[in-house]
Every structure is written in C-alpha cells, then in structure tokens.
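Apart from one protein chain that is not included, each protein chain of the complex appears where it belongs.
In order of appearance the chains are A and B, and numbering begins at 1 in each one.
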Amino acid sequence: MKRLLHIMFLILFFIGLTFTGLTLAQIGGGVKKKRPLPHEYGRVIIDNYKELWYPVHLKEPSAPVVFDHWLHRARFTCRLCHIDIAFAMEASATGIRASDNKKGYYCGTCHNGKMVYNDREVFASCSKNFQEEDVKRCVRCHSLGKNVKREYDFYTFTEKLPRGRFGNGIDWEKAEAEGLIKPIDFLEGVSIRSFQLEAPKDFDLEAKVEGIPNIIFSHKKHTVWNGCEVCHPEIFIGVKKGITKFTCVNNFEGKYCGACHRTVAFPMLDCQRCHIKAVQ
Amino acid sequence: MKWFKALLIALITMYISLWGVPYFLEEKGNLFFPLRSYAENDWRVEFNDICSKTNTAMSLTKEELTSLIERCDKLKATIETLDETPKKVYLKRLQMCRDMFVFVIENIEKKEENKP
Partner (left out) sequence: MSYKSRSIKIVTISTLLLLIFTLEPKGQFFTLPPLPPDYKFGNILINRTSEKNNVKPATFSHWIHRQKHTCRVCHFELEFNFQVNTTEITEAANKAGMYCGASGCHDGKTVFGHDRPHCEKCHNGNITYGKEKFSELSGLPKAKFGNGIDWVKAMDKDMIKPAHYLMIMPLPLEGFTFNKILLLEAEMFGIPPAIFPHNPHIQWLDCNNCHPDVFTVKKKETQHFSMEKILQKKFCGVCHLNVAFPMDHCNRCHPLMSDYWGKY
C-alpha cells in the first residue's frame, strides 16, 4: 500500500514538472499579433450554455453566435443596445439564453419577426416552435465554424462610407455627420424619453510618460452614441478626474478606454489620434 | 335572458381557455389582456421616470439624487418579483441608473471637499 502511494506521488510529481515546464515556456509574447481584417473588426463570439440547450432538430449543439458590430452600429447607437436592451460591455457576459430572446428581450427585442426596418421584417431570433426549415435562420447567427453567406457583404455595405484609419477602416463619426448612416436611438416600449444630454466640457488627460503629448478627451464626441451610464461608473470605475491614474497598460488589457477602443471602436494603434496636445 | 347569460359565460370560459392559458405561459399580451398587469405597468412608469433623469443627473442637487436612489431601492424590490428574464434585464438597467446617481453624488461631494 505504502509503495503504491509513493509511486502515485512520483507520477503526480512528474506530471507537475511537465506543466511547470510548459508554463515557463509560455512567458512573454514577443511576437506581433495579426490585426483583424476590416470586416472582422468588432466581431464578438457569444458562446453560452451550448451544452444546456440546443434544438432537437439540429442533432448537435448549436454553434456559438458570431456577432459583427459593424452592421448594427451603422443602424443603431451603442446606447440603444448597451443601455436600453441591457447588453453587457463584454462578450458573453450578458448570458443571453434562447428563452430570453423568445420572450422579446436581448436579441429578441428587435429580432422578433415583427419589427420592421427599412420596409423589411427583422428576422426572428430563437423561435419557440422550432421547425426543420428554421435551421437556415438559426445559422444566420449561430454560425461559428459554419460557412454561412451573410446577407450583407461588408465591402458592398461600406463602399460609400468615408474611409477611416484601422479597425473597420471606416470613419463612423464622419459617416453620421454626413448623414450616410442614421443610427436609431429610440425603441418604442424599450427606451425612455429623456432630455437631450448636455455633454460636459472636453478635458485634458495628462500622459503618464514624459515626452508623450497629452490626450484631449471629448465628451461631446462620446455622447453622440452613448449615454452617461455606458461609461460611468461601470467602465471608468472609481475614476475621478485628477485622482485615479490609469495608463496604456490598463487600456491594452481592455479596461477604461480599452473597453471599447480595442475591439469595437477605433483601435488604439495610432497614438496620435488621442495624444494630440503638445506638452507644455 | 338566461340563455344569453349562459352564452356569455361560455364565451368567457372559451376565451380564457383559448387565450388565457397561453397568455400565462408565454407572458404575452393580446387585445383583451394588455401586456402585463396594472401593478406591473406601474413599475414601468416609475422605472421610466427614474431612469429618464440620468441624462440630467449632473444638474440635480444632492437631495434630489438621494431621493432618486431611494426610489431605485424601492423599485428594486418590485422588479425582483418579476419573471426571470425581465428581472435580469431591468435589474441591470436599474443598477446602471442607480450607479450613475451615486457617481454624480460622489463627484459633488468631492467638489465640496475641494472648496472648504
């Protein structure tokens, strides 16, 4: 018995050794990551509960949902989905269930087969009476790893929009200013009528590294598509002007500015897009 | 008139059995059963009223904000009695409004500290 225990211990020890070896090898990146292509930028993979629920007719768990921000942001403001429909700011953090969609919440708020957009019915999300022919509709969203042809092609859809740097390669701000996109900000029965938001003044964010120009932060630009609650206090948690310090490192980790400006809003690649104010 | 009453009762029973049951199962309204009961609609009105103030929160006084936060807490109890999905959605939305009011109050307090 004792001998057996010792042998077991030795085996575990060696397994442990191999694992530490592996982790040692993984320290540090050191290589350049590939940038997502314009049509891939803003893509979110939503993968919840795949073991728990899948339509019987599919005979296999439904694939994770591939959500591209670009089509939705051309038509709706950030606020509409991230405040009024209560989608979290992090992928898969909302924990959307098919039953939620069926009841007319989350995706089902609009994707209910009834809402009309541009004289077209918005296709219904997860339906309750699932038929074999509905599979085609399921894979419109549950499409990870499936070769599904999207109804809208990114490059044809964005052809006329003004070019921008990086990300989707589109200047969304300019697109709206020029009236090429008119994102909807109000959904009857979901949104709340409110007073026009008056944006606080623009301010400087001092760069933390010597010799790097300061950031000019514009509240005005951010409130075009957002309400206060999107950022305050959830994302800029505990950030009080002039007290809390955060740096690029936090942003690159997806905190603060990085919550949006890493995966959806224009990426933090060209420093000078924000660091524009000369050091005094 | 007796047959008329009987017919009416029969019709009502039929109606409930036809629409009422699915209504309760699916939480869906129809012409005769408008979306959710009155009590539920009340909380929606209250919710809309509270959360419509986030955009103007910065111009409110500390007292007004405190009373808004109290109203949030009161409403939270009602929302917690809702079904799973609306509960989840509206708790999150309410929390966002409440956090926003707290955030503004903290900012006001900070300003007061700076100007003794």
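Following the convention adopted for this analysis, contacts are C-beta pairs under 8 Å (C-beta built on N, C-alpha and C of every residue); 3 or more make two chains touch, one makes a residue touch a chain.
Values in this document were obtained by computation on a predicted structure and should not be read as measured data.
Colleague: Since one chain is left out of the picture, which of the remaining chains does it touch in the full complex?
Modeller: Hidden chain, whole complex, touched shown chains: A.
Colleague: In the full complex, which of A:Arg35, A:Arg150 or A:Lys245 touches the chain missing from this view?
Modeller: A:Arg35
Colleague: Quick one: which of A:Lys114, A:Arg150, A:Arg165 or A:Lys220 touches the chain that's been left out?
Modeller: Missing-chain contact among the listed residues: A:Arg165.
Colleague: Given the contact definition stated above, which residue among A:Ile45, A:Ala177 or A:Cys271 touches the chain not shown here?
Modeller: Residue touching the chain left out of view: A:Cys271.
Colleague: Please give every residue of subunit A in contact with the chain that is not shown.
Modeller: Interface with the chain not displayed, on the subunit A side: 2-3, 6, 9-10, 13-14, 17, 21, 24, 27-35, 37, 165-166, 209-213, 247-249, 252, 269-272, 275-279.
By our rule, only the chains that are shown with their structure count from here on.
Colleague: What is the distance in Å between the mean C-alpha positions of subunit A and subunit B?
Modeller: Centre-to-centre distance between subunit A and subunit B: 28 Å.
Colleague: Which bits of subunit A are touching subunit B when the two form their complex?
Modeller: 83-86, 88, 97, 99-100, 103, 105-106, 128, 192-198, 200, 227-229, 232-234, 240
Colleague: Which residues of subunit B touch subunit A in their complex?
Modeller: Listed in rising order, the residues are 26-27, 47-48, 51-58, 83, 85-86, 88-90, 92-93, 96-97, 99-100, 102-103, 106-107, 110.
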